[in-house]
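Only one protein chain is missing; all other protein chains are in place.
Naming follows writing order (A, B and C), and every chain is counted from residue 1.
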């Protein structure tokens, strides 16, 4: 099997250039590629377009890349919980394309799956539909949406093997599998890297074909946004 | 959790009426709903439209329903290995719509996922494209394809729980997960039925929301079409 | 007397039928889960990829990899399943979710809903709301009947950017339960305890039909 192991995040993101389009997995701070984000901060790469469901919080996740002004455009569905983001958006410093979450997920899925366009009911009659083709199927209106692809996809998994097979945990799966398939180069960081043959093929969530580079991540903070308990 | 257990195949398919549209999981004879097919034979229901990648072989799988003339139309991608099928097709007794396998899979997936139409490159310039809209995206031509949905989907899984969660085994997964989502009523037969809570939520292939009825199957023959060994 | 948030949540909980798969929005809708009557078996869907949301965890159960759509830590139940975001919204768009409960800033007499943006002031994004309202057959909105400044939120026409058209089936407010028919507008079904029909009429800008004796809510 093909070995895709690289040493660390810095090496993995080494060829990400200014003005690249990136996809970053995660929902809120759950399942985000923490190591790759840190490496992007260190690299100082600028002018990034980031496709990610959320934009992190002020001082964690993609929020850190907003603080350093490395991001010029965000494509997201929900950007609450981030004051700096809202400020840059309202001031016009940051270009933002907001999409329905399901449309975002499906456009990314379409990018990986070679479907250049599809119809969805989400957003008909709203700002989201402006300029998009509306088409009626079986008496209901739908919008034509196009695929999304990225120069680099940065995904985070629980376990991964050297051939790039990935298994996610809990709700940290979210956008990661579709993004893994939609990146020209997909970089996976994992909590536990295992040799090929250690993962049950029947339990693999992302087949290795989608992953070009994989590394063992370190120092995961896994910050919780809404720590909520019964106690 | 909601309990969807029924006693057996006969009860599960009890309300399938003449002229229903059915989806049947499986690739070749791998992962087909053997118990449901036997029950359909016993029930004598007629005029069926069957959506299934293949049509079984002469004396097994959907081939049995062709022998008894219970099927009036097949929507499939590959129907070799079945002389009776080819005879009924060439004689015009059976209406057949042949689709590219990926188009078939994606149309079924679209049915379950509420996507009424999507574009695919498969079949452009061929008979499959006749009468379908051709549209150019980024310099390449694509066909508009519509979703497929069924009155009943009959799927076969390896393990399932009483709430309808399913796990498939090996390449017996194939079309089953998409069909489970695209049926108005989805009936799952499983080799091993377990109580809710016995399956790891992270390993579930088909979430129970898609399954309306589930039963413990019996007497699986699992016939092999091309028994091929090194010995 | 007008209901508090818990009262709204309790009243909505009575709409729930056994066997349903339900998506609860952030805010009052999330509270509904606490008041589902005994014996009613439902499954809660979280659009970030979980069917079968359990109670909040005890401190030693907290798992940062297991959150709901409001980013709160949660648990799973026997029979839960996990999946990715494309699958999750496939479920929603495909009509597999039986009931969606969500909050709103405004609802129109045609069933239009606005709940994602206040131009120039607040832009959090629509999250999954546009997919939910465009897809679900059964949408109940939980909201205050009038704004803090006393303006009706049940309008002839939404003034804020729309989330979805002609989709809301029922509205439960602090004052009333109302049905919405895109052709005839709001229809008053129930009054909050002690609230008069006249108070509700005053608080409703959109077209409102009141027929016969309007009963008080029961819980």
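Note that contacts are C-beta pairs under 8 Å (C-beta built on N, C-alpha and C of every residue); 3 or more make two chains touch, one makes a residue touch a chain.
A quick note: this is a predicted structure, and the numbers were derived from the prediction, not measured.
The chain we do not see here touches A, B in the full complex. Considering the full assembly, B:171 is the residue among B:68, B:136, B:171 or B:218 that touches the omitted chain. Within the complete assembly, B:123 is the residue of B:63, B:123 or B:160 that touches the hidden chain. Set against the missing chain, the residues A:79, A:96, A:113 or A:128 yield one that touches it, A:113.
For chain B, the residues touching the chain absent from view are 27-31, 53, 76-81, 86, 89-90, 96, 98-106, 108-109, 120-128, 158, 169-178, 205, 222-231. Panel shows chain A; residues 1-3, 109, 111-115, 161-163, 165, 181, 195-197, 201-202, 204, 207-210 of it touch the chain omitted from the view.
The rule is simple: only the chains that are shown with their structure count from here on.
Arrangement of the chains shown, judged by which pairs touch: all-to-all, with no pair of chains left without contact. The greatest centre-to-centre gap from chain B, using C-alpha centroids, is found for C. The mean-CA centres of chain A and chain C are about 28 angstrom from one another, to the nearest whole unit.
In this assembly, the C-alpha centroid of chain B lies 36 Å from the C-alpha centroid of chain C. If you average the Cα atoms of chain A and of chain B, the two centres end up 33 Å apart.
Touching two or more other chains at once are residues 113-115, 202 of chain B. Of all residues in chain C, those that touch two or more other chains are 50, 82-83, 86, 89-90, 92-93, 135.
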